[in-house]
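All protein chains of the complex are present and in place, except for one that has been dropped.
Per-chain residue numbering starts at 1, and chain names A, B and C are given in the order in which the chains are listed.
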Amino acid sequence: MKAVTRSRLFWPAAVLAVLLVANLAFTPDFFAVHVRGGHLYGSLIDILHFGAPLILVALGMTLVIATGGIDLSVGSTVAISGALACLHISESADPGGLATLLGALGIALGTALLLGAVNGLLVAKAGVQPIIATLILMVAGRGVAQLITDGQIITVTSDPYKMIGGGYWLTMPFAILLSAAVVLATVLLTRSTALGLLLESVGGNPVASRLVGIRATRLVALVYVFSALCAALAGLMVSSNVSAADGNNAGLWIELDAILAVVLGGTSLNGGRFSLGGTVLGALIIQTLSTTVYTIGIPPETTLVFKAFVVIAVCLIQSPAFRAKLAARGTRTRRTTRPHAAAPTNREVGA
Amino acid sequence: MNANALLTRLRGQIPLLVTAVLLVSMFSVGSAQYDGFFSGQVVLNLLIDNAFLLVVAVGMTFVVLTGGIDLSVGAVVALSTMVSAWLVEQHGWPPLLVIPLVLLMGTAGGWLMGWIIHVFEIQPFIVTLAGMFLARGLCYTISVESISITDPQYTAMAQTRIPLGDLFVSPSALIALLVVAAGFVVLHHTRLGRNVYALGGSEQSALLMGLPVQRTKTAVYAISGFCSALGGVLLTFYMLSGYGLHAVGLELDAIAAVVIGGTLLTGGSGYLLGTLLGVLVLGLIQTVISFQGTLSSWWTRIVIGALLFVFIVLQRLITARRP
Amino acid sequence: SGGGSGSADKGSGHKLVVGFSQVGAESGWRTANTKSVQDAAKKAGIELKFSDAQQKQENQIKAIRSFIQQKVDVIAFSPVVESGWDTVLKEAKDAHIPVILTDRAVDSKDESLYVSFLGSDFVEEGKKAGDWLVKEYAAATGDVNVVQLEGTTGSAPANDRKSGFADAVKGQPKFKVVASQTGDFTRAKGKEVMQAFLKSQPKIDVLYAHNDDMALGAIQAIEEAGKKPGTDIKIVSVDGVKDAFTAMSQGKINYDVECNPLLGDQLMDLAKKVKAGESVPRRIKTEEGTFTPEQATAALPNRQY
């Protein structure tokens, strides 16, 4: 039992479970999953489905944060990639064709690669502080996305494109499968190679890492590229889900949610140790929270207050210091039932 | 003190100098480019229009120097405007009571966040993010509409112009400069200020050296809360309204100003005067954009990003090249 | 300025300069609005100083200040919010620059601060949507369950469209707003929220969306739930963008209240008149209609945005 609670994933998982169960109280068939029209249908599926892009973005963010950085530009990358893909499809002669789809994916991911490389170079080579380096792209990138869409919403009708974010495969939303695959690939990439260890080392102690011969510059730059690719994939998913690209609003504030997901998952913003599983749980917590707000009908005016209390509660539960203090308080109150031991003096030094 | 010591200390100021020089060059380019740009009033307007940002950024500097971050500032600014407008307009409270109350509220909120951060060892990012949600949420629970302020004392503060020769400044700009001066003195000439730096250098060391870590940390967030509330008060002078959507994203502007000013986000190193420069840089970019006057919405963003890029890269290149 | 292609210059011998401060570019509607203003200025031979405030009132105030500094002839702007303009408008007045509001009013007590207000009335839009609902369900006896997709919390169109709608259905207890959440004016959010509604609400008769984008997102959610938008769930929305008209022509939206962004020409006319010293009405409503699916189908080919 103790080993279970001490696991890094225990508390995020517990929080997620509590949130889900809380929903059950308001919507009795919250956990029900039916098959409707050949698709799985239910609130849990929705949470995974709408959480998929956030999971992707947070995944990239986790690795960035592991190196001690932060990436604010993911929201803009989400917008740009969706915009580029939809623009390409809407301008092509054969919007439903597979070649068009591949072209769209290529353009979107290729551009993301470039954007990530710019971030990476600024941070790793030029030594600009990550928050500022990526802030540049956050500001400018949104403009670029608007430029691409001409400030309008580009609607596309392309069945293969629709598949990415809104389609189903083997009764499951394809987006869920896709992000599960990416999560799996990332876990494999970091944990069955030495990448994870090297990243944690760079984030934990950059000076020492240089002295053991880790190629920190390249590693850090790559991490930003990875983050941009994840964001681009998320952007494709978001735009595909609604079959439209919205340069103005796609991915707005997703960077905050992504960072929050990472932190809720138990990864420290100071860099070092990271937990991909924790991040996935963190993202699901956030998505479940939104769904909870919708299903239990919290009025929009109080949504934020509600969120604030949930976030603080979640953090407190996860905080070992809080639990220790709670436990101490418990034993102390139990003790105070008998009169104070007559220790001669028990003063606090210099208090 | 010998010349060597002087040199080392001067070398520490180089990033600050570089930033200042870049700022001046940017202003010169603007002056050469646009009519009416080269005027004292444009400079003063930078202060007038960014007074509240400046105040908020001063508070943020304290937090960032300890290695923390405060995401709640924008929302606290909004809440301050909202509470001010609500109490003054809808409950008829006198401004002289409302303003101290709002300042107290901001300080207490900041203090509470700092306390949670320290005592329960939760990352500042989350605690202040929750603070941000809470403050914005409280705005909406007061009202989702904006409340305009017609109180004569507020309007007087809003419309007073203090002449400086041909030019003028607003009282808010002076208050902001005062806050910068006070912040400077506190940071560089008081124990609290040095403890802030020590905390940013190494929290564990600060603890082992017997510094009042908890007090410093809560103080820093309380200061940031106070500055946000004061920023909110200045914003009410500026806008004469309270609104839950005021100052959206201000936290990023404030952090950007602090970091552009040369403060390390990891804490322990930076200057308050750098923050002043950082705010001026952001303000100047905005001014250039508005003088440009033909940029479409998206080009506005792209150009802001590009200017920021050029500025940051030059700043890095020049400071990195020194031996 | 001056010189160049100044064929439109008359009388004073220099081109009319209008400073226009736009809220931002948060939606396709806003972009169409911007474009219309820019095109109209070009057409009318007016030099336009355009500034984008990125949704921030302080940026708009700064922009207006800089217009004053640059001594433009007329200032026009779409206020981000209604309140808080007195100071800067007074400065404009002191500099003898007339101000025209577009799209949204300001709540200033001092009427002399601006000369005219040109634009839509969000409350009216909400009311129109509500009126249609009342008429549509005049015969219904049972409860009519309405879900509402609100705009960005706190924004003026969201506030006004909500209260206008509420006013219109107030007298009729059969209309029950069973769920109301913000969809942030976006398709993705509209879809997400609607999906949650469909699961948590056993019976939904009507969807009222504060803009078309959210309605379009919601339509997808409804379809994925195996229901027919426009039939199983009636949809009423605001804006009248092209995509919505397409959806209407397919019977997926039942009623759309237009909110016309194309007020550029009107604005330029107004600016010229104001500069020439002619008296202008204080309130000019843009030409806005309401659309049923039939009207929308007919209008679709000419829809510009």
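The criterion applied here is as follows: contacts are C-beta pairs under 8 Å (C-beta built on N, C-alpha and C of every residue); 3 or more make two chains touch, one makes a residue touch a chain.
Here is the rule we use: contacts and distances are computed from a predicted model.
Taking the options "NADH:ubiquinone oxidoreductase subunit L", "Nitrogenase iron-molybdenum cofactor biosynthesis protein NifN", "Acyl-CoA dehydrogenase" or "Putative sugar ABC transporter ATP-binding protein" in turn, only "Putative sugar ABC transporter ATP-binding protein" matches the UniProt protein name of the chain that is not displayed. The missing chain, though absent from the view, touches A, B when the full complex is examined. The hidden chain makes contact, of the residues A:Arg8, A:Arg273 or A:Lys325, with A:Arg273. Screening A:Leu24, A:Leu114, A:Ala208 or A:Ala321 against the full complex identifies A:Ala208 as the residue touching the chain left out.
Counting the whole complex, the residues of subunit B in touch with the unshown chain are 1-2, 4-5, 8-9, 185, 188-191, 194-195, 197-198, 200-202, 204-213, 268-269. Hidden from this view is one chain, which touches subunit A at 192-195, 197-198, 200-201, 204-205, 207-215, 272-273, 343-351.
As a convention for this text, only the chains that are shown with their structure count from here on.
Chain contacts here are complete: no pair of chains fails to touch.
Inter-chain centre distance (subunit A to subunit C, centres taken as mean C-alpha positions): 34 Å. Separating the CA-averaged centres of subunit A and subunit B is a span of 29 Å. Annotation for subunit A: residues 146, 151, 300-301, 303 touch two or more other chains. Under the contact definition stated at the top, the residues of subunit B that touch 2 or more other chains are 140, 144, 297-298, 300-301. The residues of subunit A lying in touch with subunit B in their complex are 68, 72, 122, 126-133, 135-137, 139-147, 151, 247, 256, 259-260, 263-264, 268-270, 300-309, 311-312, 315-316, 319-322, 325.
Residue ranges on subunit B touching subunit A, taken from their complex, read 71, 116, 119-123, 125-127, 129-134, 136-138, 140-141, 144, 252, 255-256, 259-260, 264-266, 297-306, 308-309, 312-313, 316-317, 320. Residues 35-36, 39, 41-42, 45, 49, 52, 139-140, 144-150, 155, 158-159, 235, 238-241, 243-249, 286-287, 289-291, 293-298, 300-301 of subunit B touch subunit C in their complex.
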